[in-house]
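Apart from one protein chain that is not included, each protein chain of the complex appears where it belongs.
All chains are identified by letter, namely A and B, in their written order; residue positions are counted from 1 within each chain.
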Amino acid sequence: MSLPAIIECLIFAADTAVSLDRLSEMLPEFDRDDIRTALSGLVGSHEARDGGFQLVEVAGGWQFRTRPDFQQYVVRHVKTKASRFSQSSLETLAIVAYRQPLTRAEVEHLRGVDCGGVLKSLLEKRLIRILGKKDIPGRPLIYGTTKEFLEVFGLKDLKSLPTLKEIQALDDVPQYERQEELPLGQGEGTAEEDTPSLFE
Amino acid sequence: MSLPAIIECLIFAADTAVSLDRLSEMLPEFDRDDIRTALSGLVGSHEARDGGFQLVEVAGGWQFRTRPDFQQYVVRHVKTKASRFSQSSLETLAIVAYRQPLTRAEVEHLRGVDCGGVLKSLLEKRLIRILGKKDIPGRPLIYGTTKEFLEVFGLKDLKSLPTLKEIQALDDVPQYERQEELPLGQGEGTAEEDTPSLFE
Partner (left out) sequence: MNSGVQASLRNGREETQTLLDGLHDGYSVHLDAFDGPMDLLLHLIRKNELDICNIPIAVITRQYLDYIKLMKNLNLEVAGDFLVMAATLLQIKSRMLLPLDEPEEGEEEEADPRAELIRRLMEYQQYKEAGLLIGARALLGREVFVRTCAEPFLTAARNEEGPLEVSLFELVDAFRVLLDRIPAEHFHDVAAAETFSIADCINEVLSLLQERDSVQFDDLVRDDFTRERVIVTFLALLELCRLKLIRIFQNSHEGSIWFVPAVIQDIEDPPLP
């Protein structure tokens, strides 16, 4: 029995992603480096197979998963989980993921809206978790993301989150177009004429 | 996407063995004979791979299974497998955590069921411990949580345990919700005159 086959078997039998640590723990008779090498060999050979599923690195471990482009076939008999995430869930998740650990007040400051309901539903979905309490007056709860978050979104680890875009990319309209119209000085004056009437 | 890969994907994602009938039903765009051929090709190629799992024909269809001779490795999962809490353990643990120190009778009073078994298993898992005996007739044992309990939940101390109120606060609306008429109250009348015209 070859080491790659043993590892393949272990990962296949597991119900969640299997980390290198766990593999070495389960295979004390093998060298950790050998396990690591065998792993990347396995990933490569499954990729080369070009079959219906592949070995992917996710949530700090390895797992066999179907290839996304086969979705149309799988859904013919596997019930898919409900809908995609709402914009507010995704925004909140992103904030928690990039800024963790952080408090509800910090999330709300960034989003400008109450986030209690969203946080609670993310807690219930086990996508975020309570990490403890912050050492500031009032000792508010602090939140972070979970392993399930990485699993659901197919992320290797938190470092593989998409890099935050720089702001200049806000829109692709060439600079000159807006420049002429809206220098603040003049714009201000004109606008003044009709805006205040709204609040008198 | 090749037919064998599609079939492989379907069998992999299914929760039971998949029969040829079921496959042709799910893949009406393919010929039944082609599906049959692809299937035996798949079985052969997985056998040739000589990996940790194979495609086997079991009662009622095809299924991916770990190879029987690897069983000694598969069972190693058990040792390191994370065990999930049952609802009753979780409830009992919660009661002990939030109401400690308390007696078994007090736990049972709250849960309305016998808790001897659950308490014993929590003791074995070293999540709770016996703090002593209560100075009342019968001198019942009193329970509290352990250091391991704090470790499992990643808590610094018992004070970091989130309270019920804090979880319920997630449903609360923020305070400023009340300032209903902030800028618009006065504007209402005048605004009527020019705003609607904007949309004609």
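Rule of thumb we're sticking to: contacts are C-beta pairs under 8 Å (C-beta built on N, C-alpha and C of every residue); 3 or more make two chains touch, one makes a residue touch a chain.
Note that this is a predicted model, so its numbers are computed, not measured.
Undergrad: From the list B:Gly44, B:Gly60, B:Gly117 or B:Gly132, pick the residue that touches the absent chain.
TA: From the options B:Gly44, B:Gly60, B:Gly117 or B:Gly132, the contact with the absent chain belongs to B:Gly117.
Undergrad: Using the document's contact rule, name the residues of chain A that touch the chain not shown here.
TA: Considering the whole complex, chain A reaches the absent chain at 12-15, 63-68, 71, 74, 78, 80-81, 84-85, 87-88, 90-95, 97-98, 109-114, 123-124, 126, 129-130, 146, 151-155, 161-162, 164-165, 167, 170-171, 173, 175, 177-178, 181-182, 184, 187-188, 190-195, 198-199.
Undergrad: Since one chain isn't shown, list which residues of chain B touch it in the complete complex.
TA: Residues in contact with the chain left out: 12-16, 63-64, 66, 71, 74-75, 77-91, 93-95, 97-98, 110-113, 117-118, 121, 124-125, 127, 152-155, 161-164, 167-168, 173-174, 176-180, 182-184, 187, 191, 194-200.
Rule of thumb we're sticking to: only the chains that are shown with their structure count from here on.
Undergrad: What whole-Å value do you get for the distance between chain A and chain B if each is reduced to the mean of its CA atoms?
TA: That gives a centre separation of 18 Å.
Undergrad: Under the definition above, what is the set of chain A residues touching chain B in their complex?
TA: That would be residues 1-2, 4-14, 22, 25-27, 45, 49-53, 64, 66-67, 69-70, 73-74, 76-78, 104, 108, 114, 116-117, 119-120, 123, 130-133, 139, 141, 194, 197-200 of chain A.
Undergrad: Applying the document's contact rule, which stretches of chain B touch chain A when the two form their complex?
TA: 1-2, 4-15, 22, 26-27, 49-53, 64, 66-67, 69-70, 73-74, 76-77, 79-80, 154-156, 159-160, 162, 166-167, 169-174, 177, 183-184, 186-187, 190-191, 193-195
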